[in-house]
Each structure stands twice: as C-alpha cells, then as structure tokens.
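Every protein chain except one is present and positioned as in the full complex.
Chains here go by letter, A, B and C, matching the order in which they are written, and residues are numbered from 1 within each.
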Amino acid sequence: MDIFDAISPLDYRYYGRSENIKKELSRFLSENARIKYQLKVEAALAKVLYKKGICTEDAANEIIKACQSVTAKEVYEEEDRIKHDIRALVNCIRKRVSEEAKPFVHFSATSFDIINTADSLRYKEFVEQVLVKVLLEFEKTLISIAEREKNTVQAGRTHGQHAEPVTFGFAVAEYVSRFGNCIIKIKDSARNLKGKFSGAVGAYNAASLFFDDPEGFEKDILKELGLSPATHSTQIVEPEYMLDFVHSVISCFGVLANLADDMRHLQRSEIGEVAEMFKSVQVGSSTMPHKRNPINFENVKSMWKVFFPRINTLFMDQISEHQRDLTNSASSRFIPEILAGLYVSVKRMNRVMKNIVVDKENIKKNFEMSKDMITAEPLYILLAANGHPNAHEYVKQLTLESQKTGKSLREIVMNDKNLKPYINKLKPEQREILENPEKYIGIASRKTENVCKYWRKRLGI
Amino acid sequence: MDIFDAISPLDYRYYGRSENIKKELSRFLSENARIKYQLKVEAALAKVLYKKGICTEDAANEIIKACQSVTAKEVYEEEDRIKHDIRALVNCIRKRVSEEAKPFVHFSATSFDIINTADSLRYKEFVEQVLVKVLLEFEKTLISIAEREKNTVQAGRTHGQHAEPVTFGFAVAEYVSRFGNCIIKIKDSARNLKGKFSGAVGAYNAASLFFDDPEGFEKDILKELGLSPATHSTQIVEPEYMLDFVHSVISCFGVLANLADDMRHLQRSEIGEVAEMFKSVQVGSSTMPHKRNPINFENVKSMWKVFFPRINTLFMDQISEHQRDLTNSASSRFIPEILAGLYVSVKRMNRVMKNIVVDKENIKKNFEMSKDMITAEPLYILLAANGHPNAHEYVKQLTLESQKTGKSLREIVMNDKNLKPYINKLKPEQREILENPEKYIGIASRKTENVCKYWRKRLGI
Amino acid sequence: MDIFDAISPLDYRYYGRSENIKKELSRFLSENARIKYQLKVEAALAKVLYKKGICTEDAANEIIKACQSVTAKEVYEEEDRIKHDIRALVNCIRKRVSEEAKPFVHFSATSFDIINTADSLRYKEFVEQVLVKVLLEFEKTLISIAEREKNTVQAGRTHGQHAEPVTFGFAVAEYVSRFGNCIIKIKDSARNLKGKFSGAVGAYNAASLFFDDPEGFEKDILKELGLSPATHSTQIVEPEYMLDFVHSVISCFGVLANLADDMRHLQRSEIGEVAEMFKSVQVGSSTMPHKRNPINFENVKSMWKVFFPRINTLFMDQISEHQRDLTNSASSRFIPEILAGLYVSVKRMNRVMKNIVVDKENIKKNFEMSKDMITAEPLYILLAANGHPNAHEYVKQLTLESQKTGKSLREIVMNDKNLKPYINKLKPEQREILENPEKYIGIASRKTENVCKYWRKRLGI
Partner (left out) sequence: MDIFDAISPLDYRYYGRSENIKKELSRFLSENARIKYQLKVEAALAKVLYKKGICTEDAANEIIKACQSVTAKEVYEEEDRIKHDIRALVNCIRKRVSEEAKPFVHFSATSFDIINTADSLRYKEFVEQVLVKVLLEFEKTLISIAEREKNTVQAGRTHGQHAEPVTFGFAVAEYVSRFGNCIIKIKDSARNLKGKFSGAVGAYNAASLFFDDPEGFEKDILKELGLSPATHSTQIVEPEYMLDFVHSVISCFGVLANLADDMRHLQRSEIGEVAEMFKSVQVGSSTMPHKRNPINFENVKSMWKVFFPRINTLFMDQISEHQRDLTNSASSRFIPEILAGLYVSVKRMNRVMKNIVVDKENIKKNFEMSKDMITAEPLYILLAANGHPNAHEYVKQLTLESQKTGKSLREIVMNDKNLKPYINKLKPEQREILENPEKYIGIASRKTENVCKYWRKRLGI
C-alpha cells in the first residue's frame, strides 16, 4: 500500500514513515504483531498439550514450527473466505502440519483464549521492551534539567500571576515526580495484564473433558508466556485489567500535556523564558519568516486531545453481556493506537526538552517585575508571627498604596511607623528575605535535589 | 508499506484491504487526498490572482499546472528538511515554475488559508460524492423492509418486556425517520463548512496591501471551489462549523448503533425474530460449530464505541488561544478516521439489513406469549372511557389474579360481574380488540406507510 | 433542607443561594418545575379531550383546575408508596376531581407522552424566556467592547507568539461572531424540541380506540402547548432533537471557555493587557495579599470542563432498545444541570466583561516589542509582488541577521543593496507600512464594525 493512501495519521505521519520508530512499534502494535503473538499462544498451547500427554512431542513440534511461518497475509485471505479470524489462523496452521498433528491445533481452546492472551502479552512486552525505555530516558532528561536549574530563581506563578519565587529546577521537579509515578503505574498495570484459557464461557468446559485440573492446564500455558490468569474469566478476561492499563497510559499522557502547556506559555513572546531549539533551515511560518513557534509542545498537547477521550471506549467495553458479547472486539483493536500515541509523544518531548533553550536573562527579568510585591507574603506572615493581629489585611492595604503611589512596597514598609516594632523583632535572616526576595524560595533547591535523588533510586536510573 | 505493519485497524482491516472502499475513501480521506486538495486551493488562488490583475495569465497557468503534478511523497521529503508542511508544499510548486511565476505561489496566503479551506472542501465533497450515496442506499433498504413488514404484528417491547403490539415494519420505520433526519443534518452541515483567505491573524493584513476589498478577494477564491467564508475568522475558520459537522456524523452513528442493538437482541436465542444471513462456508465460532452470531451488528456497535468519544476532541478544539494556537493541528488530522468509520459501518449495516432473515413464526410465537395480558391496557382505557372510576387499579388486580390462577385475563374479564355493565357499552370494534389483541396495533401500518412516503419524497429516493 | 447539606455545587453554590438566579432557574429547571410542566401537559390533554367530545366541559375544567394545585411534595409522597412517578402524579390529580372526571385524567396517555412533552416544553420556554435574554445581553456587551476598541492596535498572536497586528476590538469581534452563531443554534434547536402523544409504543394504540385520526389528536394537544410532534416516535420522542439541543448548549459553552482562556492569558503578569475588575474589599489570595487573579475566567473554564463531557451521556442515550428501555430516564433528569451551568457562566462572563479593565499602555508596550519584526511579512510579500524570486527565504535570513546583530530589521532592510530596486518600486502607502507596522492591521477596524453591525441586525439588538 502507498503509505499516503492511509487514513490514520499514525500510519502515514507519526509512525510509518520513520524506519526506526516503525521497527520498534510494529513488532508489538501492528497487525503483523497481533497475529505473530496469537501464533505464539497457539505454540505454547501445543507445547503444554505435549507435556500433559495429550499429543505427541512430534505433533507439538510440528505445530510450534508451523506457528513460526504463518503470515498475516495468508490469515487474512483465509478469513476473507470463512469470515472468522481465529478459525482462519487455525486453518493456516493446520495446513502446515500432518494429519496426526491437525487435531491438536487450537485444541480445546476458544478464540478469545488466544486473542486476550496474545494482546496481554504483546502490550506487556511492548511496555517492558520498548515503552519503559523511552519513559526512563525522558525521566532522565527531566532529572538532568531539574538538577542543572535547581538554583535558577524564577517567578512562581499561580493563576498566571506572579506569586512567590521558585526555581526553574523545582518547577521541572514537579514533572520528575509526576512522571516517575506514571512510569511505576504503567509498569505495574502492564505486568498485571492477564491471560486466560478457560474456554468459550469460562467454565473450562472443553478442557475439563481431558484434565482434572483445567485451571492448572491454563496456568501452565500462561506460564510458558510469562503471564498469569485472572481470578475469574468468562469468554474473556475481566476487562478491568486492560482498563487500568490504558488508564495508566492515558494519565501519563496528561502529565506530558501539562508540561507541554507550561513550556508553551513560558515561550510566549512576552515571557520568553524557554524556547524550542530551532534549526536554521527550519521554517517557522509559511508567511511570517520571523516566527519561532513551540510546535512540538503544541503537537503533544494536540495528541493528548486525540488520545485521552479514548478512555471512554474502554469504560464502555467494561460492559459485555452475559458470558460476553462481541461489541468490544473491533474497539479493542484500537488500543495499540493509544500506546503508539504515547510513545511518539514521549519521544518528541524528550527530543525537545533535551535541547530546550533556557533564557536565564528573561527568567530574571520577569522575576524582577514583581520582586517587590513578592515581599507581601513573608511580610504578612512575619508580622503575624510577631503578634500583629491583622497582618493580612494590613499588608494588603500597603500593596494597594504601593500600586497607587508607585512607591515600592519595601520602601513603604520600612517607613511605616506602625510596623516598626514588629520589624525590629525580626531575625536577621528573616529581615534579609524582605530585602532580597530572591531568597524567599523556601527549600526549592533542596527539594529538587531530593526529588531527583528519590526517583533516580526508585527507578534505578 | 506492508499494510499489516499499519497500526490503525482502519488502514489494515476496515479500509485499506478492499480495493473498492479504498478507492472511494482515499480520494478524500487519505494523506494523498489532503495534499491534492491543498494543491487545488493553491491553484484557485493563482487563478484569482490573474483575474485580479496581480499576476499574468501565464504565471497563473504555470502554477495551476504545477499543482497537478506535485505528490505527497515529495512534499513530505521537503517537509522533513524544512519542518513546515505548507512551506514544503509551496516549495514543491515553486520548483516547477519560472522565476516570473514563483512569487505568486501562495501569494499573500497563510498556511491555514490553504489547510482549512482544503479540509472543508474535501469533507464537503466526500459527503456529496460518496457518503450521501451510501446513506441513501441504506435508507432505501430500511424503507423497503418497513414497507414489506408493515403488517407483521410483533410484540412491542418496553424495558425489554412485552408491552403493546406494533408491527415489525413500524419498528423499522423508527429508523427510517431517525436516519432520514441524520442524512439531512449531515448534508446541511457539510454544505455549511467554510473556507477562509483572511491571512495569518484574520484581519486580511497581507491581502490589504493589494486589494481595497480583500473580503471580495477571499470570496472569489472560495467561489472557485464552491465554498463561502465564515462571518469572521482568525488564523483559522471558527471551529464550530467543523464541530457541528462531526456532531452530525457521530449522531448518525448513534442511530446505527441503536438499530444494531435492536437487531442483536432480536437475534437472541430465546427471541429469534431476526438473524444475520449466514454463508455456508462461514465459521460461527472457532470452537462451537453450531453458533450463528450477530457479528456484524456487534461490529457496528463496537465501532460506535470507538468513534463517538472522539467528539470530545472536537469540543476541546473549540479552544484556540488568541488568534490561534496550534494545539488543534494534529488532532484535526484524525477527523477523516471518523468519516471512514461511519462509511464502513453504514456499508456493513446495509449489506446485513438487505439480507436480514425475518422469522415470522418466531415473531408470532413471541407475540402469542403475552397476547392475553396485552388486553390489559385497552381494557382499562375502555373501562375508564365508559366511566369506571378506578379502571387502572381494578385491571391491575385482575392481571395479578390471572398470574396467580393461571386463568387467562380475557376469561376473568368476561366472567367479572362488576365489569359487565361497562363491557356491554363497548362498540363492536372495541370489543373485538379485547378478543383479538393482534388488532390492537393502533395505526402502526398506516404510520409506517406515511413515514416511508414522507422520507422517499423528502430525500428524493 | 439546609442548603449546605446539598451535594451538588449547583444547588448550594452556583444556583440556590442567589434569590434572583434561583427564581429565574427554578421556574424551569427544578423538580418543582418538572412537575408543574407535567401538570400543564395533563391539563392540555383534558382540554383537548373535551374539544374532541370524549369528556364533558365540566370534567375537563375540573382536571385543569386540579392540575394547578398539585405539588411536587405530594407527588413524591404518593410515588414513595406506589413506586411510579407519573401514576403518582395522576393519582394526585384524580384525588381532586369527581368520579365523573376521574376516568379522563391521563386518558389514553402513557407516562412518556407526559414526561417527554413536558421536558421539551420547559426547556424551550427556559430558552425563550430566560436563557436567550442573558445570551443577548452578553452579546451586547461583547459588541460594545468590540466597537469601542476597534482601533486599539494589539499584537496578534499565533502559537502564543506575536504575529501580525490586529486590534483588540477585532479580537473581541471573533467572539461576537461565534457567540452570535451559538445563540441562533440554541434558539433553533430549542424551538425544534418535540412533544409526543403516540402512546406506550408509539403506534397510537390506545388513542386509536377513540379517534380515527390519532395523529390529529396528538397535534391538537401539542398545539395547545406550542409544540409539534416528531415524524415518528416510539414510547419516546426520537432522541436526536434533545441531543442536538444539548449540543448547541455545550458548543456555546466552548466559545465562552475560549474567551475565558484568551482573557486569562492576557491577564498574565508579563502581558497585563486586561484585568478583571477587583473590589477593594476583595481578597486575592489567602496568603499573598497582593494577588489579583482572573478567578472568574478560571471559573468559567472550570465549569466548561464540568459540563462539556456530559454530552457523552446524551450520545449514549441515543440507544434505547426496541420501543424503549428506561436506561435514559435517570440520565435525562440531569439535563437541567447543563442548562443551569451555561446560564450561570454566561451571567458571570457578562458581569466580568462589562467591567473588564483594558490596559492600553500595556497593549501598546507589548506591540512595540515585536513591531520591528512584524515588518517581515509585508516586506516579503511586497518583494514577491515586485518580482523578487525568493522573497520568503531572503527575508528570513534578514530576520536572523537582525536577531544576531541586534540591528533593527527595518535598518537592515533599508541598507540592503539587493533590495533597493524592489523597495524603490513600492507605492507610498506600501512603504509606509514598512515604516509604521502599526498600520499593518489590514481591515481589522472595518471588519469589526461590519461583524458588529451584522450581528446587531441578525439578532435584533
């Protein structure tokens, strides 16, 4: 297929065109991967059938070998004929084996024993082998920025208004922590994905014809694959394991989106504290040659808007009538898109954050803007601590006076006779903060260090 | 690309494998289409530049001709180099024209003059040239079922419980009407999609350098394409036109899903009133050879669960900061998926409904089940109309008696002395309904006819 | 009930505490209103029963009068006993009338004839009598700001970066236009809400016992109320009318949210172009006495996040099995919350925008920041128009030189020998734009006027 005949932007734009990304993702998330993993499950079944004495070693080996050569293309051709995907897969395996082995292909299994197990397995392996790597790389990038900028005093902002100072490193440490938690959750929920081999309605009806302990049979097959069964299953695994997994993926996307928004706003013309690196050959605007736009941050926010609403599908797929209806089948085929969406967005964020331009002069300039006013908080608290009965209101009036008269708050304070007795009681380091508000950063720097240290250790990076 | 390396199920499963569907859809919804339409817009611009005396006829013709040969592939190669999609497109056109024509490529335009206009145009043409056709075909299928089955008495069901009788045709007429309304809405909202040529911030800054009436210039270009401008635009067209269009598409999907659910439930083993046609070679279950499953109805419901939550992205894309931020860019690339989703689902429903198996015996058998009890409603109403002061409660007690004793409600009623005086007052046709509840179908048949006639006429089919 | 025992923030915070708002809203959106409107529908039924000769004028009058005195409280008490809301309502009416009139209460109707009709009616009247008034007031506020500020030159912003100039009035005109379209859509979709009187399964089964033309009977009742029937109904009105109405309400909310975001960002400390008015007694922060936060804009954005996802419920409520299941019953009770949410948010926005502080000095200061660079676009276009074959790239290089050297772009341009021949060809008014970029506002001012004029006329304000 001509890639530009694709409809999905993932396929023609965000995934399929880069050979590297394609290689990483298609191993787990493409239709080729889907079928490859289903074949792995069929092979594991054959292996355990032999171990349990149901079929001969030869039969099992024939099946295992056949599973290595079946292709998506031929499965689809067979499915076009018989209108059943897993029976098509089974037929493709059967074609390759002897009459003796034929009966043991897919023996006692139902379609969703294969499909659910294969999906759990490939998502789990995708997380372990691919996704966690890029998540950790990005976490390392965040940690190195946080540590590097831990002392860079920056205006803290609430409501988009200057509040009290933080450091830029401290601001990034927020994401070190939130993203760290997300990595843990993704790993845990992926590891918690379940397989099943309990048959068409979950009561091990078919397997019970041959095994006294069909749950043991199920466990053995899943163990071959590195999985375990759910406490209960019907035709399908309880949907909450997958829901929780996708939840962890999408909540991680939200953290990315928040960081992207923070950076976009810091790149506003009037703020200019950070900027995406810009290559000289790059074009900022088709018509405004001077523009330097935060296009990557915008892209990540946009992708978040694409992918987070998909959680709604997963919630609806919790409902499957009786031992199951098939209305979660097509929908579950779209889950890989969500994983690919996070993957490409983390890669992008990592690329951009690694080269983020931090404009310390602008950071300082912006901080200076409201440096004087920032004194208001420590002043009111210190007054209160020293017994001023109405410090908050009193200081508020002084700030209004400062705004009206244009005099600095500090000046007004120092000349205010009512405050003298309280000011005099201040310890030198307290008074220093009133004079140098850039010192009023609390433990921003130390906290940054600790957060980074904590996550380095917890994630082993 | 190997199609099975695709991640999107649309590309590898629901769209890309069928040559017919692919041809229909890729003309409007693929990346090739996206770029082809952008080139159409650039060509229309050139044409109007000549008409307005800005460039020579030769220059315009050179550009128009160039626009016919640029390919997605080369645009992407250029974009990889300069990181700007529309500037890449422009460069590809420029490469093909003389030095004299070069300056007039994309003259005075901003990227989103091209992108917004091209998208509106291709979605509009997709609706007019492709989607409406399949919608109308499906509407015709529904109408023919409704008309054919207008007299097939069926148990009406509320709460999944037998209520009063309808006819199967009347039940289908519900969808004739709802789907008819959807077709109208899709056509209207597609026709209402807008283009723009108001420049980078919407104030016609660039165009004003050359035209006294830049809004006229915009109108002329859009007219070439069969579009009109919005009342106001910034860098982008007001997002509500696209939102309303996607809303119409998704609300149509909901009607499909409801029909699919109705049919699925009518196909339940215990009900068995309808069934999907089943080919003899088809496999119902990988393990239960006797199964005949409503897989197509299930598929449509599942696709609805995939696509309706995407409306959330469109709602979030209403927000674009100031004259626009780019966080709606990646997300708007996914809109064609929604259109493709509806298209394949309508096609599928049409295929299945066309061949739907209606089991009249089962319909009758089910109706007979509660035929006796159905009398309760007309009985209570006729009693009331004839002056019984407490008819609802009185009849309710009789139904309880019937359930307890096993006697038919009709028998109990006819033997109830208290009711005699009221029963005696009934007109013959009223009394007949108590005796033959299958006559208690109101105007089901006539209403079905009228609904079908109305929609045939309104839609010209 | 103690209002602070309420769980819903609407009830205890955003609605119930203000006597004015409560009066406006509770007339249509409270449970008292719900029942009052159901009684109106029962009364209309009685009236038409008399007109059609089914009951006497006295009976009808008794019922109509009874409908005026039934209260929500007693309906709920009766419902607690018999577990059916409409039967409870009916019993409450019946209690008040003579034995002769009793049978004609709710005669031939099913619950949802009453419920659907009453809801359509009260939402329609809420829109017409309350909501449209506040929407128009807000539109007037926007228009007056747009007209007042039509010449206030402001940096146009795309990607959060300064692009080309607009005027502040032009920026507000965007919302005049988008909000105007929303008002039209809300009015149209509210007017399009439908009633029904087609009985328990929609086939007019009961009404057919008495009327040859039960559709005429339905029309007459609905006409009494100012409504019309849908083309088809089952136990319920086709759900798409209500869906479209709620869609119009929620898409209007999105426009508010976008405006709120724009204003929030313009109020950022570094930008400071607008500010919410702040009362001197007001407290900005519990701990930072100097803060002036855009709390109202933030509130509106937050309310949008609360309400827009509720559209998902409406989409799911499109699905109702067969002649209807009841799974849309509880959910439809929450629709008034959405209407109340929009109402209080529009009121709030109107209050804030009416008193918005526009800081023209800051607007100017910010514009001056990038005034020089803004020249880049007209420059490249004028060069192109005068035959420069590579204007975009050439100008881009000059902007890079300007950034590197610190020289102004204008200076570099004027000293560039290569550009001389092109510059010399410029008309005086074109050259003036290069020298005074604040003139490069296109038709911002005129467009603002036209948009305002258009909407004044179209909305009759």
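Just a few scattered comments:
What we mean here is this: a contact is a pair of C-beta atoms (placed from the backbone, for glycine too) under 8 Å apart; a residue touches a chain by one contact, two chains touch by 3 or more.
As the structure is a computational prediction, the values presented were derived from the model and not from experiment.
When the missing chain is restored to the complex, the residue among C:Thr56, C:Ser228 or C:Asn299 that touches it is C:Asn299. Between the chain not shown and the residues A:Ala46, A:Val134, A:Ala173 or A:Val413, the one that touches is A:Ala173.
Considering C:Asp2, C:Glu361 or C:Glu429, the position touching the chain not shown turns out to be C:Asp2 (whole complex). Taking the complete complex into account, C:Asn328 is the one of C:Ser177, C:Asn328, C:Ser402 or C:Ser445 that touches the chain left out.
The chain not displayed touches chain C at residues 1-17, 22, 25-26, 29-32, 35, 72-73, 76, 81-84, 86-87, 90, 106, 109-111, 199-200, 206, 264, 279, 281-288, 293, 295, 298-299, 301-303, 305-306, 309-310, 312-313, 316-317, 325-331, 333-334, 336-337, 340.
Contact between chain B and the absent chain runs through residues 155, 157-164, 264-265, 267-271, 280, 283-295, 298, 312, 316, 366, 369-370, 373-374, 376-377, 380-381, 392-393, 395-396, 399-400, 409. Take chain A: the residues that touch the chain left off the picture are 54, 87, 99-100, 102-104, 107-108, 156-160, 163-167, 170-171, 173-174, 176-178, 180-182, 185, 199-210, 214-215, 230-232, 234-235, 238, 240, 243-244, 247, 250-251, 254-255, 257-258, 261-262, 265, 308-309, 311-312, 315, 318-326, 377-378, 381-392, 430, 433, 440-444, 447, 451, 454-455.
Criterion: only the chains that are shown with their structure count from here on.
This structure's chain pair with the greatest number of C-beta contacts is B-C.
Chain geometry summary: the mean Cα position of chain A and that of chain C are 34 Å apart. With centres defined as mean CA coordinates, chain C is found 25 Å away from chain B. Residue numbers of chain C whose C-beta contacts span two or more other chains: 157-160, 163-164, 265, 312, 377, 381, 392.
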